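The structure is given below, and queries will be raised subsequently.
Apart from one protein chain that is not included, each protein chain of the complex appears where it belongs.
Right, chain A next:
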Amino acid sequence: MAAYLLKSKNLINHLKPRIGLFGSIVSDCSLSSCLTHYQKSKFDPNLRNPDEISRIKSTLFVPRRFESVRAEKQLSSHDVDDDEKENSQVLEFPIGKVTFSPEMKFEAESSEQCVPCYRILDDNGQPIAHSNFIELSEDVAVKMYINMLTLQIMDTTFYEAQRQGRISFYVTSTGEEAITVASAAALRIDDVIFPQYREPGVLLWRGFTLQQFTNQLFGNKDDYGKGRQMPVHIGTNKLNYFTVASTIATQIPHAVGAAYSLRMDKKNACAVTYFGDGGTSEGDFHAALNFAAVTESPVIFICRNNGWAISTPVSDQFRSDGVVVKGRAYGVRSIRVDGNDALAIYNAVSAARKMAIEEHKPVLLEALTYRVGHHTTSDDSTKYRPADEIEFWRTKRDPITRFRKWVQQNRWWSDEAESELRNNIRKQIVQAIQNAERLEKPSVTELFTDVYDALPLNLREQESSLRETVRRHPQDYPPDVPV
């Protein structure tokens, strides 16, 4: 405390000659506020309550320090209304009008309670009393359910295919089906999507077929991606879904840039980007949110907070109350939603879309969920988390079962429809895999195209020399690659 007083004495000595700079001593607000209080109340330290003295330690200045305070009075008096002068001193800083307080109060690093989480259906798929939400039509609800179940079966089948060695790699969305499908349902086809990699649900909703998914996994000649990317790194501009990149969180500022473009075009559409809890640690996340707020771009940031970034639990990822509180730090409106409640996601995303487009405001949506599957097929999550925890979330908190209960209760679905759909999808996927395996790989031309807009001379030369080499030594090259 003595050290603090010494420091403040120096500050006050400096204040005398530097009248003009008084307003800019932001870092020591408590000091200036104490001076203000001291000056206004004109108190005699000796008369003060000893408890108060210990609380406001920094006000124990010797009276001769009063002179320097006049500077502050000169500066601020013309900024403050006469009424306000009596109650609180306000000074205008570059950030705006700031009210002073004699209390040295640190903003707590977290509030005592977590930000509440919006949900509509309880764990049994029953609407919670007094919840107000947009009613879904039967068509939309059934389509959502079918897509969620398709995604789940697709994931199981492709995961098995990878284990059998038929594809090299796969990423499941198990446990997070509601987030991607329900959010896609709330958007329009003109809204551009910037995914991370765990969002095939959005593609399914928009009409990407099982055969197309499979072709991409096998990298055959019908793959839209021309065999350029790892499995699940899909993109198709026909469905306004930008190609997945393995780099984490780079898609977040991309989305803001695209949103800026949408705003300049005055389009009735927004940009939507998805990322996980781990992605929020990347610098790109922070730059993007900041930028979106400053440029007033119509973008929705959807964070799938599933508790795990490979083996890093959220407690090692950040110490804030999740991701929702970070919105405030950047001036971005935010909401926390139960990610396993399809109805809640649908409603929240609908509302966010309206805000983004009509008010030109970015919105942050944190969907709380759990990553039931492994990070990818290259991961075995039982190595870092208990198997019964995984089992609990797979069964008791399954978003699909929960939504199914609600849909069946509305008599829009039945057990017969369920088993029929399950068989159907499984058959389709197996057939798709057989088709995809039989197809040829892309031709060697595709090794060289798209590096630039137009094929440059050096690549044309390399291509013809490669063709020549393959023709001369066919035994050194795989047979299913057309030259």
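Criterion: a contact is a pair of C-beta atoms (placed from the backbone, for glycine too) under 8 Å apart; a residue touches a chain by one contact, two chains touch by 3 or more; residues count from 1.
Here, contacts and distances are computed from a predicted model.
Per UniProt, the protein behind the absent chain is "Pyruvate dehydrogenase E1 component subunit beta"; the candidates were "Zinc ribbon domain containing 2", "Serine/threonine-protein phosphatase with EF-hands", "BHLH domain-containing protein" or "Pyruvate dehydrogenase E1 component subunit beta". Among A:Thr156, A:Gln211, A:Thr243 or A:Asn435, the one in contact with the hidden chain is A:Thr243. Among the residues A:Leu136, A:Ile167, A:Val192 or A:Ile429, only A:Val192 touches the chain that is left out of the figure. Note on the undisplayed chain: of the listed residues A:Phe291, A:Trp308, A:Tyr346 or A:Trp393, the one touching it is A:Phe291.
In the complete complex, the residue from A:Ile167, A:Leu217 or A:Ala255 that touches the missing chain is A:Ala255.
Remark: the residues of chain A touching the chain excluded from display are 192, 194, 223-226, 228-229, 233, 235-237, 242-243, 245, 247, 250, 252-262, 264, 271, 283-284, 286-288, 290-291, 294-295, 446, 449-453, 456-458.
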